[in-house]
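The complex is shown incomplete by one protein chain, all other protein chains being positioned as in the whole.
Then we have chain A:
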Amino acid sequence: MDEIKYNSSIDYGTPKSQSAKQVTLTIDDREITVPDGVSIMHAAAVAGVMVPKLCATDSLEPFGSCRLCLVEIEGRRGYPASCTTPVAEGLKVHTQTPKLADIRRGTMELYISDHPLDCLTCATNGDCELQDMAGAVGLREVRYGYDGENHLASVKDESNPYFTFDPSKCIVCSRCVRACEETQGTFALTISGRGFESKVSAGNKDFLESECVSCGACVQACPTATLIEKTVIEAGTPEHSVTTTCAYCGVGCSFDAEMKGEEVVRMTPTKNGGANHGHSCVKGRFAWGYATHKDRITTPMIRKSIKDPWQQVGWDEAINYAASELTRIQKQYGSDAIGGITSSRCTNEEVYVTQKLIRAVFGVNNVDTCARVCHSPTGYGLKQTLGESAGTQTFDSVMHSDVIFIIGANPTDGHPVFASQMKRRLREGAKLIIADPREIDLVANSPHIRADYHLKLRPGTNVALVSALAHVIVTEGLVQEAFVKERCEWDSFAEWRDFVAKPENSPEALADELGVDAETMRAAARMYATGGDAAIYYGLGVTEHSQGSTTVMGIANLAMATANLGREGVGVNPLRGQNNVQGSCDMGSMPHEFPGYRHVADDTTRALFESAWGRPLSKEPGLRIPNMLDEAGEGNFKGLYCVGEDIVQSDPNTQHVTHSLENMECVIVQDLFLNETAMFAHVFFPGASFLEKSGTFTNAERRISPVRRVMRPKNGYEDWEVTTKLSEALGYPMHYSHASEIMDEIAALTPTFRGVSFKKLDEMGSVQWPCDDEHPDGTPIMHIDEFVRGKGKFFITQYVPTTEKVNAKFPLILTTGRILSQYNVGAQTRRTHNTAWHAEDILEVHPHDAEERGIKEGDWVGIVSRAGETVLRAKITDRVQAGVVYTTFHHPESGANVITTDNSDWATNCPEFKVTAVQVSRVSQLSDWQKHYKTFSEAQIAFAGKKAEAAKVS
C-alpha cells in the first residue's frame, strides 16, 4: 500500500494515525485503504469525500458535538458521527443520503437560528466554515425566526490587542477550548454554563486579563468569525499567501504570510511546518507590526562624530563613506584595527557574505556573532565531546521521551511552540526533572504538569550539579557500559568515571554548595539514568556562566554514560535563543572557524576558501566580541561593521561597551531601527525586515527553512545586497544576483550543506543538516551509529566556583532571563502591542529579602553591582529563592546589563549573565546611568530626525 500523500490545504477533520496496520473500507462506493485508528471522516477525506463538519478539524482530537458529520454504515443502526467513529475492515459507509441531508439541514437551521445573518459585512465572509456548511447542506430557510431568546446581543471582548471574541457568532463547537488545551496546553478557555447558557469563557475574565497566552491557536481553530484577527477585520481577507519562516526564537516556525498585494493581513502558522506543525506563539503569530513601524529608518545616514546630527544621504554616498573610513583606519592603525559582528537575526546568506567580506576583504578573522553571548559554549562543548556543534535531535523526538530533563531553560517563555509539544508529551505521562534556580512555569504552574523533581540550585553551581548526578550514575552502577565501550573513548570514560566517583563529587558533599537536598539529586539521577529514553533540554541558564562550556560537556557526559544518544526520544538539545543562532555559527561567523566549523589554521580548508574567494586568508583566529571591545577600550580597535546586532543593550557591562564604542572612529550599524548601538555609530545602513528579503534560517534542530520575500525592501535593498555593495566599494565585487546563489556557494564549500539549495527547500519545505550525498533528505537524528568525531569523548568537569562572589556589600545574586511576550533586546516586540503584557522590566525579589529591606510590591528599587547601578520596579515572589533576584533585559532604559560584569566562560568568553552579586534597596529616583541614558538617547533620536518617543506602539 502506498503511503498516503497528505495535502496541507485539506482539513482531514481528525488527526492521522501512526498505526502500521492498514484497513480497507468503502465510502460512497469508493474503496479506500487507510491506517487503522483513523476516523471515517478522515478516511473519507483521504478518498476525496468531504463530509460536512463544524466541530472537527484535523489538528484536534474528535469531539462529536456538531452533529453535521453523521453517516450511515451498512449493517449498523442509527447515524453515527463520522469524526468519532473509527474505520474498520470492510465497512460500507454512505455520507450522502436523503435522510442524512434532512438531519444536516435541520441541524444547520438550528445553528443559524441563533447566528447573525450579516454575512456580507462579516469579516470572515468567504472564509467561514459555518457559511460553507450552510451551503453544503443546502440550507434555504430558517423557520424559527429571531423573536425567541438568542445570543445575538452578546457583547464583544476586544481586550486582546490582536483578536476579538464575538460571542454572538459562536456556535459553541469547543474548537477554541480544545485548541487551547490540546495544541497550546494552557487550558485558559472553557465552556461555562449548561444548555442555552453554554458559552466560551476565559475563566470569567476578559481575554487580556485571563491565563490566555495569545498564541492564536483558538483563532486558528475557530470555524466562524467569533475569534478573528483584528487585522482581518480592518483589512479584509487576504488574496494570496507565501510560506516563510518566523524571525523570532530558535524554534523557527513556518508561517504563511497572508497578503493583500504587499500588505501583510495576517501570519498563520503553516500546517505542515516541520518545526511547528501549525502552531504558533504570540510573537510569531501577531507581533510582526514592527516591520512597518514608524521608527524604522529607511534612508542611509552618516556623520563624523556621535556628537553630530545624522545626515541623510544616498546609498552610494553612505557605502563609499564607510569604505573610505575602513580603508583609512586600516592604513592608519593596521589591518587588525577593524572587524565585524553578525547577528542571529540575520539569514544564513547574510552571515555568510559578512564573514566573507571580513575574511577576504578586510583581510582579518575579526568576525564574531551574538552567539558569543549566548550559545558559544554549546558550540565548543558539543564539538569537543560529540564532534558536532549542534543539537542531536528533532523537536518531534520529544514525543518519544520517557524522561525530560530541563536544565537552565524556560521553554514556555523562550521557546513556546516547542514547549507546547513538550507539554503534550508530559501530559501523556513522561517524567520531568527541572534544574533551575527559579520556579519556571513547568515546575508546577502549567495545567496537568508538575515536575517530578525541581532541583532549585543556587546560580553558578551547574557544574557541581552535573558532577553530583554523574557521581550517582557511576557509583550506583547505572552506567550503560556496553554503549560506552562500543561508542566512546574508554580511556576518557575511565578518567571521568574515577573523577566523578570521588567523595567530594557526591550529592551529600555538594548539597550545601548547591542548596539542593542530596536525596533529591540522587532520585533525579536515577530517574534520568533508568527511566527509559531520556532527553536533556538546556538553555542559557547552562551556557551563560563562567563554566558554561564545562556544563555543556558535563551534560554530554551524562548522555553518553547512560546511552541517551543516537535515537528518537533521547539526546542533548540546546534550545537556541534566537531564530538563527545555529545558522550564524554554521556560517563561519566565529573568529576561529570557516563555515562548517573548520578551523582557520587548517591548511586544506583555508586553501579551499582562498581558491573560491581568490584572496589570501589569515590562518590566525581573530578577535571575539569581548576582545574587540577590550582592544577598542585601549585604542587599538577602531572600526566595526555591526549587522543586525545591538551589543550596547545585549552585551554585559554596558558602560564598558559604550566606552569602547566611543573610542572607535567608524562604527557602521545595519539595522531596522536606531538601536542602542546605532546611537554610537558613524554610519547607519538601513536594514530590511524578514518580510522583505530572501534567505534561510537554521533553527535549534538544525532545520534550514526558507525566508521568502513578500514585499519590496522599504530601505531599497536586501541586507546581503548592502554587504556586497560595501564589498564592491572596497574593491572586491561579489557577483550574486539572488540569495539562492549565496546558498549555492555555501553548499559548494561546506560538506554538511552540500545537498542544500533553494530548490530543495521549495520541494521539501525544510531540511535538517547534514544534508549531503549520503543524506539527501537531511539528518533528523544525529550520532545514530557513531559520533561525528568517531568515538565520544568524556571530559572531566571540575567545579570551579565563580569569582563573582556575594559578600556583605553585594549579598544577593542577580540572574537574568526572558519573558514570553518580548524578544531579546525588544527592538522588535517593543514596537508591537506585545507591550500590553510586558511594558517594563521588573525585578523579582523573594519575600524574605524584600522584608529585610522594607521593599513592597511595586516599589522602585536600586540594584547595585561591582559594574554599575540601575533602578527597576519590584515584584515580590517566591518563584525566586531567598538570596536571588531576577529580571529581564527587554527594555533599554532598564539597564539590566549596566549591572552585569565582564566575567565570562573560560573556553568561549560567553558572558556570565546569570550570576552577578548585587545589593538591592528602596530608592526614589532613577540611577545616574538611567538619567544619563535618557538625555543621551533623546539627543540621539533627535539627531536622526525622529521624535524622542521610540519604542511606543504607533
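Remarks
We adopt the following convention: a residue touches a chain if its C-beta (ideal position, glycine included) is under 8 Å from a C-beta of that chain, and two chains touch if they have at least 3 such contacts; residues count from 1.
One rule holds for everything that comes next: contacts and distances are computed from a predicted model.
This complex has a chain not shown, and the name its UniProt record holds, of "Vitamin B12 import ATP-binding protein BtuD", "Formate dehydrogenase", "ABC-type quaternary amine transporter" or "Sulfurtransferase", is "Formate dehydrogenase". Listed residues A:Gly216, A:Gly340 or A:Pro591: the one in touch with the omitted chain is A:Pro591.
The chain omitted from view is touched by exactly one of A:Glu109, A:Glu495, A:Glu508 or A:Glu728, namely A:Glu495. Touch with the chain omitted from the figure is made, among A:Thr723, A:Asn909, A:Ser927 or A:Gln940, by A:Asn909. Contact with the undisplayed chain is limited, among A:Thr95, A:Ser546 or A:Thr888, to A:Ser546.
The chain that is not drawn here is touched, among residues A:Ala444, A:Ala601 or A:Ala839, by A:Ala601. Although one chain is not shown, part of chain A still touches it, namely residues 336, 366, 495, 498-499, 546-547, 550, 591-592, 599, 601, 620-624, 627, 630-631, 634, 636, 796, 798, 800, 803, 902, 904, 906-909.
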